[in-house]
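In this view, the complex is presented without one of its protein chains, the others remaining in place.
By written order: A and B. Residues from 1 in each chain.
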Amino acid sequence: MTDKWNITLRIYRQKENEAPHFDNFSMEVDPDEYVLDAVERAWAFHDRSICFRHACHHSTCGACGMRVNGTEKLSCITSIRDVTRDGATLKVEPLRNFPVVSDLAVDMGFFYRKMELAGARPVLPVPEAEIEHPPAEWDADDTQYIRLSDCIECGLCMSACPIMATTPEYLGPAPLAAAQDNGLKRKPELLSLVDAEDGVWRCHSVFECTAVCPSFVDPARRIMDLRKQVVGARLSKLFGKA
Amino acid sequence: MSQSTFSSSVSAPRPGETTWLWLIKIVTGPLLLIVLLLHFIANHYLGSMSSGLMTYDDVIRYFQNPIIPAIEILFLITVVTHSLIGLRGILLDMNPSRPILKVVTWLLVILGVASIVYGIWLALTIASKGS
Partner (left out) sequence: MNTTRNQPSARKFWSWFIPIGRQVGGWAFALNRITALGLTLYLFLHLIVLGLLAQGPGAYDKFLVLTENPFIKLGEWLVVVAAILHGLNGIRIVLTSFGVGVVRQRQLFYGFMIVAVFAILIFTARMY
């Protein structure tokens, strides 16, 4: 027998030229369903003007990122049971730091442009991907096998980063992680992009990006590693090795 | 892939001496922790009553040993550098315009140099007061 909870779903609403506000929807939900399911139900049965993004419903496309009770989550894999109780409120808001297009849907344009600048690879040869338990040695043939990169470009990290809140010029966790994934050895032209005031040096080790990433990218660790690469590259240049 | 294609909200990267500035900040941090500890212990455990440099005379006497002004000046340079580079970093987090950044950087440099010059003068003056 599945549980039934009565919750109040509180959704951020903002349409063009209107002031933002919250709409409350009382609904009966199965707590083992996901937050995205509740939002969809509110759209289907209560208010067809709710605007939100969703696609795969299994944490691969990165479309459904939103703030659930103030914290960035992928709503398709966040079960209702984990974020609220029977009889309580479930607040859903759009991601921080992105312009709101309508309700929960935000304009991700400037983020995608940064990912392109960093040369983000959505697909990479398996030997270059960071995977758990790689073999001690790859065969030369193994490069023919490709893998989706961990980063699904959901933007949760960009929303969680406190520096992203105050400056749109900062590259941001995901683009810097993408640059690290490329590596300065493979792509030395990235050096001037990341060794800049709005590149790796704007990061203040807050680690919120890693804390909210739903996809094991661990952007903070990658930024620290990228810093080592940058310092290494600069020292090499200084001592004339480059 | 030319950067100008995406120039609408992503400007060209602004390079600067940022690697070196950051390295200076991160090296002066632990360095000043060590000097701070020395400074704190000396100030609060030496002196006429073993409870620290409690009077004007205590301070003058303490400064007669030449290693003391040397350490204090080292501490001064380290802490002023660390603090002002940090302040500039906080400003950068707020995406200042290039002109504002230039002005503030210059103000911080002037403040830093002035503080260090003042501090060196002060340390040497105090040291010279004992005779």
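General remarks:
Just so it is clear, a residue touches a chain if its C-beta (ideal position, glycine included) is under 8 Å from a C-beta of that chain, and two chains touch if they have at least 3 such contacts.
None of the values given here were measured: they were computed from a predicted structure.
Partners of the chain left out, restricted to shown chains and counted across the full complex, are A, B. If you put the hidden chain back, the residue from A:63, A:151 or A:164 that touches it is A:164. Across A:27, A:61 or A:101, the single residue that touches the chain missing here is A:101. Only one of the listed residues, A:154, A:176, A:220 or A:233, touches the absent chain: A:220.
Where subunit B meets the chain that is not shown, the touching residues are 26, 29-30, 33, 36, 44, 54-57, 59, 76, 79-80, 83, 86-87, 90, 93-96, 115, 118-119, 122, 125-126. What subunit A contributes to its contact with the hidden chain is residues 14, 16-18, 20, 69-71, 94, 96-101, 106-107, 160, 162, 164-168, 204-208, 211-212, 220-221, 224-225, 227-228.
The rule is simple: only the chains that are shown with their structure count from here on.
For the pair subunit A and subunit B, the distance between C-alpha centroids works out to 37 Å. If you check the complex, the residues on subunit A that touch subunit B are 109-110, 113-114, 116-117, 119, 163, 166-170, 192-199, 201-202, 204, 230-231, 234. In the complex of the two chains, the subunit B residues touching subunit A come out as 1, 3, 6, 8-11, 13-16, 18-23, 89, 92-95.
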